[in-house]
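The structure appears below as structure tokens.
What you see is the complex with one protein chain gone and the rest in place.
A, B, C, D and E label the chains in the order they appear, each numbered from 1.
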Amino acid sequence: MSIPIVPKLLRAHLSDLSANNARIDGRSQWEGRNLVVEHSILPRAEGSARVRMGDTIVLAGVKFQIMQPYPDRPNQGGLMCSADVRPIAGRNWEAGPPSPEAIELGRVVDRGIRESGCIDVDSLCIIPGEKAWQVILDLFAVSDDGNLFDAFALAGIAALRNATVPAERFEVGEDYALPVSKTPIMCSYHKVGGRFVYDACSREELGGDERIHITLGDDDNVHSLQKGLKGIFSPEEFSEIMTNARERTKELRKIVDSM
Amino acid sequence: MSIPIVPKLLRAHLSDLSANNARIDGRSQWEGRNLVVEHSILPRAEGSARVRMGDTIVLAGVKFQIMQPYPDRPNQGGLMCSADVRPIAGRNWEAGPPSPEAIELGRVVDRGIRESGCIDVDSLCIIPGEKAWQVILDLFAVSDDGNLFDAFALAGIAALRNATVPAERFEVGEDYALPVSKTPIMCSYHKVGGRFVYDACSREELGGDERIHITLGDDDNVHSLQKGLKGIFSPEEFSEIMTNARERTKELRKIVDSM
Amino acid sequence: MSIPIVPKLLRAHLSDLSANNARIDGRSQWEGRNLVVEHSILPRAEGSARVRMGDTIVLAGVKFQIMQPYPDRPNQGGLMCSADVRPIAGRNWEAGPPSPEAIELGRVVDRGIRESGCIDVDSLCIIPGEKAWQVILDLFAVSDDGNLFDAFALAGIAALRNATVPAERFEVGEDYALPVSKTPIMCSYHKVGGRFVYDACSREELGGDERIHITLGDDDNVHSLQKGLKGIFSPEEFSEIMTNARERTKELRKIVDSM
Amino acid sequence: MGGYGDVQMIDENGLRMDGRSPGDIREVTIETGVIPVADGSCRMTWGTNEAIVAVYGPMEAHPRKIQRQDRAVLDVAYNMAPFSTTDRIRPGFNRRSREISKVTKDALESVVMLELYPRSKIRVTIEIVSAEAGTRCVGLTAASVALADAGIPMTDLVVSVASGKINDVVVCDLNKEEDNYGEADLPMGILPNSGELVFLQMDGDLSQEEFSQAWEYNMEAAQVVHGMMVEALKGGGSQ
Amino acid sequence: MGGYGDVQMIDENGLRMDGRSPGDIREVTIETGVIPVADGSCRMTWGTNEAIVAVYGPMEAHPRKIQRQDRAVLDVAYNMAPFSTTDRIRPGFNRRSREISKVTKDALESVVMLELYPRSKIRVTIEIVSAEAGTRCVGLTAASVALADAGIPMTDLVVSVASGKINDVVVCDLNKEEDNYGEADLPMGILPNSGELVFLQMDGDLSQEEFSQAWEYNMEAAQVVHGMMVEALKGGGSQ
Partner (left out) sequence: MGGYGDVQMIDENGLRMDGRSPGDIREVTIETGVIPVADGSCRMTWGTNEAIVAVYGPMEAHPRKIQRQDRAVLDVAYNMAPFSTTDRIRPGFNRRSREISKVTKDALESVVMLELYPRSKIRVTIEIVSAEAGTRCVGLTAASVALADAGIPMTDLVVSVASGKINDVVVCDLNKEEDNYGEADLPMGILPNSGELVFLQMDGDLSQEEFSQAWEYNMEAAQVVHGMMVEALKGGGSQ
């Protein structure tokens, strides 16, 4: 990703807004953007979802491959999560090998899903020691207006819950729905104008400081955290966003679970 | 390939020549350059050819490997065609991974040969499902004075017709001549000074517009087409060069078939 | 490696010193820097050594993998030697794929060790045709104040002599000391101010010309030579440094053999 | 081309397995303004193909060495998303995509009025998120719509269509099953107002008569699709 | 996290297999000035982890396009040497190392006073030559010592520590065996003077109560390590 120069004016403007408890697009501190989650939208994928949060749009597609289990875990399949932000998604994203930003994106989303244990890797075994399913979750950004992390995480879990194991095509039995037992949800907070806000848009990302990503599970357990970018935060600030994340993840989980 | 800046003077000069039905090296519109085709010139290759068209010189070498057939085609071997234009061939060709120009070159020549069906991939089977020959045709530019496409295609089919399957070295029977049942021939046309000419030299390529490559088989059937570079052409222009290609490919096929 | 511009002043200074039979750090023509060789310093490696020559510091680590022997040499294991000079070692070393300088370093050190026959590759066989040990020697520069070649070669042979074959961890028998039957030693000479000196420091490398690397075995046999960098030398000059190398390698071999 | 086996793909009435006549194309939808952050964009479905295209620019061309004093540079990338095909595609370098990017760029450069924007860059990114057969045609057509949506002046739109051959019959716009058994493929990029061409590829085996028929089908189909493009550009418009 | 199996890692007295109490850290040593040719350096051992860090700069930033008019750029690379682990690591590109390099850079940029050196570059190279568990913490902590050793002004040192969970018990600073069976890992980068954070990651499974306990352990351990860092910087000093 090419790094845009941050105009001082934008930072000053965001500070002023923040001092008046306002945001650049009129939202309140903890308010998310308009959210639309759709599934089954990619004809060639075994599971798919499209998430739109304001002007941020992402796709997620699930594909399956047959792998040989690792010798020390003969009964387990695998989960691979790959995030790609290609130049289509915004003028600052460039072609070429994955940027550090894209690598971080993919790894943070991967950890949230993986560590929640929502996919039981033992259930992916076909023949112990010989064949197992590898689930591949590909996250794809269409339009980046900020907070790709949450959009990817949401599309990812929605696509997994939408996925069918293509056993017939691989001639190893009948198709069945991929068992996904939990619904990990990520919420991201950016420090903008000196305070943290939920679901930053791209201008807030551009003129802001550090961001914190929190993934919580069905029982409010913490599955993944990540602080990104330059910035210092206090335990009190963290406590405040963690409290918000507990509420917000519940709301989002309802949307995914009802699909 | 580094892209040379096209001098406006050259374009103007080519236009003037064209208006007078002339070309920069004195040839007529459909006239090819001096052509020499030699074979058996590379001691380590199982088949080889050298083609010289004016100051353009290329080599083609055929090597064989044993591959496992693809599961869905257990009786078939494979053909791989790879074109490399390294810095030796001209001052604008640079080292590094293959340029878009070199990739296009290799793929267009490959398609012409492959789609003609001149190599019967079923004849490359050694043991069904286990072993088959992979034929590898490597095209190598020594001197690029324009129209590498035709030189590569001609050297490629000549080298294939010159090739011996090295069964003894691989301990799978006796050596035999690679069966090549047809002789696909490519003819290339560049738009220079507003009209198409056959077998452009490098100055014509530099000061010209689009190019069209036509590969015809023994029976005049079309096996491959490609339009390259910026430029617009009419159905009538295409019809004219197709007519020319039907004549010219017959002449070139005679040269190859008589070797 | 980024190439620093050589200040003419440094070259002139080195010439003056040379004319007075002196060196920039006060040593005589054939005098090496302070040398410390330590072993067993890397807890995760099966064999290791640290060499400090003046302000040049390197590490060597030996790891083992199980490989399938090559079909034509079913009773042989393998030796792989890899040298990496990462940005930690000096301000002119840069990240990225290995530079030509680093490739040359690794290959020259590799040849000296390999060609001496100090490792009997037949002794690395576990099950003929099925399993054999691959010995991997990784050379790692911590601080480059010149003459990484000799430091790497010395650390390399010391680490190999320190190595234990981890047969128990791989469940193929009991651990045993890697048999290393010989002690090849490299000595390097740089032309500085018009004459060759032994064990150049980085300022001598920077302001000098060509370098010559000589690896001699236990019986003074020559196992590897390499001339690097721009420069012309006479047979007489070569004869002089070869004579010196015969003396110096004996001294260094004593240090390694006594460990 | 595949072309092996003796699967019957044309019935006794001359109709294809999906009910189309030889000259018919699949269902097509076109939508503009689908990427809010882009200067122009287009989503096009064609059968179960889906291409999404973004246009950014004209913007500053950097690094400066890629700038041209007398015109804009056009940066065109065609890519297939990992989930766009039955077997997942590994991201990364790919000779096929490089070649399609190049010929698509060659076609678009023939119509975009680059000389209006010296020293600048226009970036066109074509992403195939669902692939059936004929993705290069869908991508090129959608790209010309996205350029128009971005307000970039062009001498004409480009309509790209392919015809081919199955069971020795020439047909227009092969679908996936037809493509598996196809004996030839002739994609063209057509300027609908003049009937001229900016893009042409072909592989397989076509006699001169078959070739003429395929050419004709493409020319006719281009007019049909062109109508839909114009309609979409009237109705949609970038946000 | 691993977390499978029912190996018992805590004894009846609440002590761990290496005799530590839940809140104890492993043995730590810190040495500065260990790389003669660098502007600042640090070798830190932590259990059988060993990190070596070199700092070069401030120096000219080139190529010029990476320069910033109002501050220095900080170039941070974290890498594991091939012989640092039981199974050899192949040199080359590695997504894990790229991510750790990025978050380490993000943490250090939060304290280094980059605005003092416009248009220049400071390069920090972290090499793990022996890895046990917690290498990213050791690398970040050693990097802040090496920066101080190079005389680069910082608003505070960074101390990085991780706590985790084994056998459903929260413990500080997992060693290798504990890590193999660990159920969670919470590394933090703490400013010892203010108790604020510049680095935070976590993966695994922690209830809100467990999370608070792990957080607390890290805060306490940071004070212990901070004392040793200050001591090393007094005693050692760059050559």
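Keep this in mind: a residue touches a chain if its C-beta (ideal position, glycine included) is under 8 Å from a C-beta of that chain, and two chains touch if they have at least 3 such contacts.
Please read all numbers here as calculations on a predicted model, not as lab measurements.
Q: So which of the visible chains would the left-out chain be touching?
A: Missing chain, whole complex, touching shown chains: B, C.
Q: Given that one chain is not shown, which residue among C:A19, C:I103 or C:I127 touches it?
A: C:I103
Q: Which residue from C:L10, C:I126, C:L229 or C:I255 sits in contact with the chain not drawn here?
A: Of the listed residues, the one touching the omitted chain is C:L229.
Q: Write down which of B:S15, B:S82 or B:T164 is the residue touching the left-out chain.
A: Hidden-chain contact among the options goes to B:S82.
Q: What subunit C residues would touch the chain not displayed?
A: Residues of subunit C in touch with the missing chain: 97-98, 100-101, 103-104, 106-107, 111, 114-117, 210, 212, 217, 219-235, 238.
Q: Given the full complex, what residues of subunit B touch the hidden partner chain?
A: 42-45, 48, 55, 57, 59, 61-63, 65, 82, 84, 86-91, 95, 136, 138, 140, 142-145, 169, 202
We take it that only the chains that are shown with their structure count from here on.
Q: How many links in the shortest chain of touching chains run from subunit C to subunit E?
A: Counted as steps through touching chains, the separation is 1.
Q: Remove subunit D from consideration and name each group of chains that's still held together by touch.
A: A, C, E | B
Q: Using the contact definition given at the top, which chains are in touch with both subunit A and subunit C?
A: Of all the chains present, those in contact with both subunit A and subunit C are E.
Q: Taking each chain's centre as the average of its Cα atoms, which chain lies closest to the overall Cα centroid?
A: Closest to the centre of all protein C-alpha atoms: chain A.
Q: What pair in A-D, A-E or B-D shares over half of its contact pairs, by residue number, with C-E?
A: A-D
Q: Compare the CA centroid of subunit C with every other chain's and tell me the farthest one.
A: D
Q: In whole angstrom, what separates the CA-based centres of subunit C and subunit D?
A: That pair's centroid distance is 57 Å.
Q: Using the average of all C-alpha atoms in each chain as its centre, how far is it in Å between subunit A and subunit D?
A: That gives a centre separation of 32 Å.
Q: Can you pull out the residues of subunit B that are in contact with at least two other chains?
A: Within subunit B, no residue contacts more than one other chain.
Q: When you check subunit E against every other chain, which residues touch at least two of them?
A: Not one residue in subunit E touches at least two other chains.
Q: Considering only which chains touch which, label the overall pattern as line, ring, star, complete or other.
A: line
Q: Name the touching chain pairs, please: which are they?
A: A-D, A-E, B-D, C-E
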